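All protein chains of the complex are present and in place, except for one that has been dropped.
Each chain carries a letter (A and B) given by its place in the written order, and its residues are counted from 1.
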């Protein structure tokens, strides 16, 4: 448990660096990320490098025993490079070339940009590789941010055709896989394939899914290009990338394979405003963030890189980019920090050391005001530093529950929502919330992950369940929940021959003959244990001999359970229940799994790290827990506060 | 009264064709539409035709005495053709060329595409013309679907200039007709005229109306191009096209002149979701469709082709293209089918035989599941087939009421709504609903139609009433209702010199000095027979010596009646009354016409075919009618059900 900070020496007079470094040490900061937007300062003109200022900045930090995370500056190619090579920019779905003047304007498929990337990363790695102050390298910055994964440039199209040829071998195979006979969409060569853009009505979903997979693979190979160079020149150092909240444009699990550490940028207030939460929730959690937002991403990114993860950028105050930008409650920055550690973070790093008085993010708070005086978060960070030193939690442990999340599933549902409210992410999030409200710790894992050591497995929505995954589930002996649309598609985005859930019918004997998507203002009424509940958005018509554990008023079963010699319960859920009902379903399955569950107070979340149980109060009012010996805080947790104790 | 089905042999193994044909016959299907998207299978490369598979498919169907409707495949030009001739694609109002990968990407004005159309249609007609299994040809598929009537390509601009030259002769005439002096918009040649696109603020409405007329004419001449070729090679066969619901982009009456049969594609649930209905209505009719949606289009398209019409595609279950896609109520597909027959359909054809497991419409239900097992609608269709055989209704008869609807009127109101809620279509639909709730059968007719045999004529909104139409009305001796904006424009989209309603002032002595469009949240209060009602959206200031039958609270008359020696009542309605009031107005006029009217129960609709009176219950609850001898169903009509009896 270490604290870090994002720092831009190039934004401040060199005369202040020494003081700033000393201040960092004083407030308990150990890690300093630098460099990730500095290309125009490192190479003001082609091949005219200016390393000296960065040499000196690193030296100052090193002199204070600060550990440096050095970013490659590829998220912001400078203007001279665009002027030389206009083909490096991405093109939007609107057919327009991305303009210069912000960031992330490059196309992942540009051969020129890949060559330029190799050149600048090699130059940096040659100069700083082996520098003992540098403990990690960050590749680029926030891949996919501002919806930049997918490009429609000529370079992207060229690369897509090669990707297709590699995948399918011959174009007849592609035509069959996509069902191109449907509307005379058949191609006679890979060169004839276009990007799925600008069509009169929807283009082929198989086409779109392959384009999304291709675009995601381009991110992964671009990241690998950087990682390979860094490893060559600096072999024994960690490589990290900073992912984003609610970022599903590329497969983070695949990118994670080339990293040593996953990290993410945690802005709970900005994402509350931007996210799909009800207005009442946005209002209630306005200065705290949604209770599950940070936790969900902590648990998601912990699953991306063998369990090693950081928060690279932690929100310290109001940000500048959401529709509305309130300040966190007093103490909230400390609470967010502790919550990250409770979920197993190695490092929590604040963005940024000092608020910039200029350019795009001048309204984004930092640990310090633009004039250098400490802002609120500086005091809260310093408090956490002190508290860390006093609290040994022991190592983080595997959670009991695995929640399976797939980026490809996300794309499939985005491409074919079938109902306007459908979203793989939001449904997965709803399942996560239900589990967390029962006090359960959750690992969010990829369908490629091993599930052998979990005591309960939840698969909210996995349209394409491959053979390995089906076999993995078949080999378990714990309760499993399969949610709507799981098994409903083949790899090629077709309906499986035996109907959904396809090969999963070997686990639970039922099939889906029809699906209904429902207006958001319509509810199906379900009865469970004598109480009425509502279900929304989606209703599958299940054909099975299994008795329904729960049915609609019209008698349509929506929850089925199959028990075998090896499996205590394989469950199928054919609708989207409201929160209270979803919690009931999860509770029943958790009990079946032998897990101890209890509803935690509304707005409170629990998380165990090692020997210590943490409680986080996301409410705007205090909450009182049971009397215990607290190692952090006390039974009365203030609004936005944290408490912790040892044992259960 | 025959059933049909849309069938894609190219989607299924040839080995299954024989079985499928036998199943069709077994369930009572007589017509099979095929071929309309198969260009890439019929001509995989230029001039390399593959007719054999289609020969065999037709032969299999013919062997089972199934009657084939053969579609020309021009809605989906294949990729090799686009690669050869990029100029065949349409261009959107956004200036972007339409991409390949869905359908309807061609431009009606492309000379190349017209030549290619002639080539493929000729090739098909040469091969299949005279084949006795083929009882009808379908031209293309769903002209105008996905908003494809209007194109802004260079080819369209070229054709538009020629169209203008043909219409106006010299450019000074055009300048005067459009009033181009207004903002220095005068042209010195036809070559200087541009498409009305991309202007800073609105372009000239006369310019836009001519562009809409031109685009509509291009559809008509494109259809004629195909029809002429087919007739040359297959002289004694019906030619049909499948129109859409709520499709007003081109003049269906004009296209109908070159067809033998009009048909349309009836998707009551999808169009409920997409349409401009109140949320409460969308919810109430979620699994039934709006009670007037199918009937309105049945009555509209019956008026397009001398009374001959089919439903070419009947929704069989959930579709894939609306914001939300629920399933029809049990029995609803049967009810929709009977309703089409009650309105006079010759054929009702389901879309499609079997749900495709691949490509864009894989979530669109069929009569069979993707795996070939029968889905719900297969049983309902079979039931109808049995019922048809047992019920002889006699031929359909002319309705008592003519409702005049003009596509040009639609364009005028779209181009110049003047108030955000104005819509010719929705106002006409409101008038239709009022009439139908009174149990009246309605013919929706073009302003070019003869009105001589009707007992009541309603003209909801006809801004440009030409001399022939005015004379037609003058020659009647039945009650007439003229609605708002009727007679308010000349052919050139100018205000008539004598003020609105222009020449119609010869029928009713009043004129409109001013119009107000009203915020949708504002209501004018009207009093009739002692009760208060609300009117919305539109209020005309009428100058007349006639007494008002109804006035606003401020004393502004909104309903006037003029009686002459020949006319029992010519009515003018200067606002948009709420439904209950509009029904009262229609009732008064119907009584004046000597028509028997009675309010039918809410959500129920009546329709007579020959000797049989049908009742359709669009409610989600049962309705009980009077005790009678029912020839279909019984007095208690279930939710979404149908009943029928002989006599009144």
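Worth a mention:
The working rule: a residue touches a chain if its C-beta (ideal position, glycine included) is under 8 Å from a C-beta of that chain, and two chains touch if they have at least 3 such contacts.
Note that this is a predicted model, so its numbers are computed, not measured.
Among B:180, B:288, B:349 or B:362, the one in contact with the hidden chain is B:180. Residue-wise, the contact with the chain that is not shown comes from B:205, picked out of B:205, B:439 or B:460. Summary of contacts with the chain left out: across A:62, A:356 or A:391, the touching residue is A:356.
The residue touching the chain not shown here, chosen from A:307, A:370, A:520 or A:568, is A:370.
For subunit B, the list of residues touching the undisplayed chain reads 95, 178-188, 192, 194-207, 416, 418-421, 492-499, 513-522, 541.
In the full complex, subunit A contacts the hidden chain through residues 10-11, 37-41, 44-45, 73, 76-80, 83, 90, 96-105, 145-146, 148, 273, 279, 282-283, 286, 317-318, 320, 323-327, 355-363, 365, 369-371, 375-376.
FYI, only the chains that are shown with their structure count from here on.
Rounded to whole angstrom units, the spacing between the C-alpha centres of subunit A and subunit B is 48.
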